[in-house]
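One chain of protein is taken out of this complex; the other chains stay put.
Chain lettering (A, B and C) follows the sequence in which the chains are written, and residue indices restart at 1 in each chain.
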Amino acid sequence: MANTFGTLFRLTTFGESHGPGVGAVVDGCPAGVPFNIEMLRRDLSRRRPGQSLTTQRNEPDEPEILSGVFEGATTGAPIAVLVRNSDQRSHDYAPLADLYRPSHADFTYAKKYGVRDHRGGGRASARETLARVVGGAVARMLLQSQLPLVVRAAVTTLGGITAQRDVAEMNPDHIYDSPVRCADHQAEQAMIALLEELRAAGDSAGGIISVHVDGLPAGLGEPIYDKLNARLAAAMISINGAMGFEMGAGFAVGTSRGSANNDQFVETEGRLRTATNNSGGVQGGISNGMPLRFRVAFKPPSSIAIPQQHGSSGGDVVTHAVQGRHDPSIVVRAVPVVEAMTLMTLADLWLLSRASAGVA
Amino acid sequence: MANTFGTLFRLTTFGESHGPGVGAVVDGCPAGVPFNIEMLRRDLSRRRPGQSLTTQRNEPDEPEILSGVFEGATTGAPIAVLVRNSDQRSHDYAPLADLYRPSHADFTYAKKYGVRDHRGGGRASARETLARVVGGAVARMLLQSQLPLVVRAAVTTLGGITAQRDVAEMNPDHIYDSPVRCADHQAEQAMIALLEELRAAGDSAGGIISVHVDGLPAGLGEPIYDKLNARLAAAMISINGAMGFEMGAGFAVGTSRGSANNDQFVETEGRLRTATNNSGGVQGGISNGMPLRFRVAFKPPSSIAIPQQHGSSGGDVVTHAVQGRHDPSIVVRAVPVVEAMTLMTLADLWLLSRASAGVA
Amino acid sequence: MANTFGTLFRLTTFGESHGPGVGAVVDGCPAGVPFNIEMLRRDLSRRRPGQSLTTQRNEPDEPEILSGVFEGATTGAPIAVLVRNSDQRSHDYAPLADLYRPSHADFTYAKKYGVRDHRGGGRASARETLARVVGGAVARMLLQSQLPLVVRAAVTTLGGITAQRDVAEMNPDHIYDSPVRCADHQAEQAMIALLEELRAAGDSAGGIISVHVDGLPAGLGEPIYDKLNARLAAAMISINGAMGFEMGAGFAVGTSRGSANNDQFVETEGRLRTATNNSGGVQGGISNGMPLRFRVAFKPPSSIAIPQQHGSSGGDVVTHAVQGRHDPSIVVRAVPVVEAMTLMTLADLWLLSRASAGVA
Partner (left out) sequence: MANTFGTLFRLTTFGESHGPGVGAVVDGCPAGVPFNIEMLRRDLSRRRPGQSLTTQRNEPDEPEILSGVFEGATTGAPIAVLVRNSDQRSHDYAPLADLYRPSHADFTYAKKYGVRDHRGGGRASARETLARVVGGAVARMLLQSQLPLVVRAAVTTLGGITAQRDVAEMNPDHIYDSPVRCADHQAEQAMIALLEELRAAGDSAGGIISVHVDGLPAGLGEPIYDKLNARLAAAMISINGAMGFEMGAGFAVGTSRGSANNDQFVETEGRLRTATNNSGGVQGGISNGMPLRFRVAFKPPSSIAIPQQHGSSGGDVVTHAVQGRHDPSIVVRAVPVVEAMTLMTLADLWLLSRASAGVA
């Protein structure tokens, strides 16, 4: 519901870009999970600007654990984490009090709520994704205590430049060593050059993140409307700027035939697997034990330095060039957010699968 | 949750392919909506096999209204509709009691639940979508009593054949006049030929449905996790066989720039609109009053007549050719289901927007 | 939400008193529970009029299982059960189309919905409780397959007559052998005489049901807002005519002291128990392994043969005596409903406890 994500593993978030801070309350994490604050700090830093080429805002993002952890482990109580905003430049946004930026949430928030916190996007700011990363870090702690889970997410397309290596072959740490979150040297270099060109031009580019998850057991996902793939779709498309989601073979099925697309069974080491993985690890909404595979498309950031036609609260159209810091790409900073949403979705479905397991 | 879809406008469904019938309970529809049983019958018949080229199962699908309607209008009580199964051929499925068909839900259901109703896919059968169409018909009755809503959904790609006309230009009735749900004569003829070829070959093809919704006001969608686009994504990917979802410009943003992708404002007849609609009618998760535009990819049906490698409950791999009736395409029969899921999503968010409207 | 009860073990109900029938959809029951249709029939018959002294409406209440059961066991899919109405006398209610009966839901439904199905109370009829009994029977099947659960519920007060035996000492079957659901011979005889007197006078009486549940493990209930006792309270007060709920010592705590009310620990057979049970088996919202104990008060039925002041849809007050069949007591027929709501609440919290169990 609105600012809460998940059914049993639930993240509730709050905070605006230019208010006191951003917070996350994780409810439903079982007791007894070792709480690894370094993992949380690492995940936050991976989302943080300054880690990459793509933003100039710089905040330490130090998490304060307010509840739910005792003697190094979760207690079953809600885990609240607050990250204060420290680098707010509200004055940058003053001209925007009465302007609606193109392809931003300004106009729609004004229409929906009547009032609007115009400072830096307010609640609709990408800074909200910080709280998602907090939730994802807790989900990671839970899942890694239970499963041999490895999540790989990388930028595989940026502004038309596409990696030739499959994300399945990328080392998760190497992905984060790359300033464009792409462990494919040739593509990475081209992407870096593109971002520099975009920054100079005051423009931005869209891209695609590919995800590969190993170590998931069969049986996760609740038919009919809480299918694992449907949940992932909602999780991904809820991220700022996400425009598309595809699972396994994805949109390419529009040109394929059943005889080629079906994942036929093979037996490996006494275990049934599938020879191909066009299903992306999900059949009938339930994981089949093969790797999860999906992709998410992110639009070019809407904030560009080039003058554009804005709407005004008075109903006029005004040519304006947005001032302030702009990322030439969302997709780079979205990688840890995609990971976080994946992890929370899996944590939720893992808890649901504990509840819904057969009793025969 | 599982077999319930929606928050305030809620569809709960039940029933297996080869049990007594399939049912839908719609809870949360306000009182006073004129109940149009002919609209329900029409929507059910549009989903029904025999209307199209793509299936050979033939059932009348006559809905029995069990509750919630009094003197021609809804009462605010749950509306239950039962459609009995009449054309069950369970014997066709006997060989499948111990076999897992490739790319079907057989294996995953067995792993998740321990027990499995193997008759015709049981709960995972496409017959479940009938209940979705019931919910969609009620949502349509509600929304059309309140909004000048027009929903267009058509097959725009089938087995690699792509319509040249935009769905926005297709008349909804003409779409359903087409046996392949495509109001583009040239593409339609090629698709029909392809389906005949596939049927002869015992193979199947995937495709893409494009959707265009006019008449929606600005303000629908609840940030942050119940965004209109996130809800649509979940709704679409929850449909059997859906592999991808994209909004507005979709995956094409991977090659675009902000300066081209941004939807700049224009003023038309004293009203702010956008010059382009790459956002697909949604910004920040909230409708902006422009048409909704999205696309959904459906895989080729997994049931084909060609022998394939099945898994067995004993852990072996068995070469088997599935007998019985097969659709060479899901995408054709999925059109009214996509419409239904769209309508229910919008009905739910419309009710939520009544609740969440500002009080200033 | 509205017509759905429960979080993981969910009952969704539909149907009006004078429509085609009443139905229940139970979603979330795990696969592999032996389905005992005789237990369902027995529970329905215990709620059925004609079994007791208190009503003259007589319907067979034969359940039709529409889904979710295969080869004698649950499959994890929703279990839908339909019970058709057979003994409808709508003409009895014709005079009530424009009248609001005192202490009925007529006036409030009219105010809330604008339209109203006035036939026999429509959705607000006690016939709706039949669907609760269906849900309770499935919950019983699930819980009894997992726990040594014994639920005792009996009428312990009726029209001021109070049983001297504690419900904990009553045999569940003996309770149902009693036409007033009270396995205390002396109180039972007085209650029977009172009901005959009330029927003759056209009046009705209120009463209290006491519940005692053995066999529940410690650990059920989810703090803070889904406490076992809070869930039971909502479950009980949601039953038609329920006016009060108390747990353990209940309202008597208003005169007690901590030194007397505290449940001090004792050790019995190597296990910690409490010497008293003023907590009613719940501490901090979580079961402590002691028997659950609570009581529910039901008002006298509002339908009496004595002329009363009715409201009219025109805003007038009209003296009217309601015709038709009247129960002189709700509380007698409410016993299996109280059991059903108890069982469903426990089933839901049992599933939640599987999900929320610590991982240390």
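Here is the rule we use: contacts are C-beta pairs under 8 Å (C-beta built on N, C-alpha and C of every residue); 3 or more make two chains touch, one makes a residue touch a chain.
Small disclaimer: the values here were computed from a predicted structure and weren't measured.
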Original post:
Missing chain touches which shown chains?
Top reply: A, B, C
Original post:
Pick from C:Thr7, C:Ser67 or C:Asn85: which residue touches the chain that isn't shown?
Top reply: C:Thr7
**OP:** Would you mind spotting which of C:Arg47, C:Arg123 or C:Arg181 touches the chain that isn't drawn?
**Re:** C:Arg123
**OP:** Write down which of C:Asn36, C:Ser103, C:Ser145 or C:Gln323 is the residue touching the left-out chain.
**Re:** C:Ser103
**OP:** Considering the whole complex rather than only what is displayed, give the residues of chain A touching the chain that is not shown.
**Re:** 1-4, 7-8, 10, 12-16, 19-23, 25, 27-28, 30-32, 64-68, 70-71, 73-80, 82, 109, 112-117, 122-123
Subject >> chain B residues that touch the omitted chain in the full complex >> reply: 8, 28, 30-33, 73, 76-77, 142, 145-146, 351-352, 354-360
**OP:** Extract the touching residues of chain C with respect to the undisplayed chain.
**Re:** 1-5, 7, 13, 100, 102-105, 107-109, 111-115, 123-124, 128, 157-160, 162, 198, 203-208, 218-219, 221-227, 229-238, 240, 242-251, 253-259, 261-267, 270-272, 274-275, 278-280, 282-289, 295, 297-304, 306, 308-311, 315-317, 353, 356-358, 360
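The criterion applied here is as follows: only the chains that are shown with their structure count from here on.
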**OP:** Could you draw the chains as nodes, link the ones that touch, and say if you get a line, ring, star, complete or other?
**Re:** complete
Original post:
How big is the gap, in whole Å, between where the Cα atoms of chain A centre and where those of chain B centre?
Top reply: 26
Original post:
In whole angstrom, what separates the CA-based centres of chain A and chain C?
Top reply: 45
Subject >> CA centroid of chain B to CA centroid of chain C, Å >> reply: 39
Original post:
When you check chain B against every other chain, which residues touch at least two of them?
Top reply: 1-4, 7, 13, 109, 112-115, 123
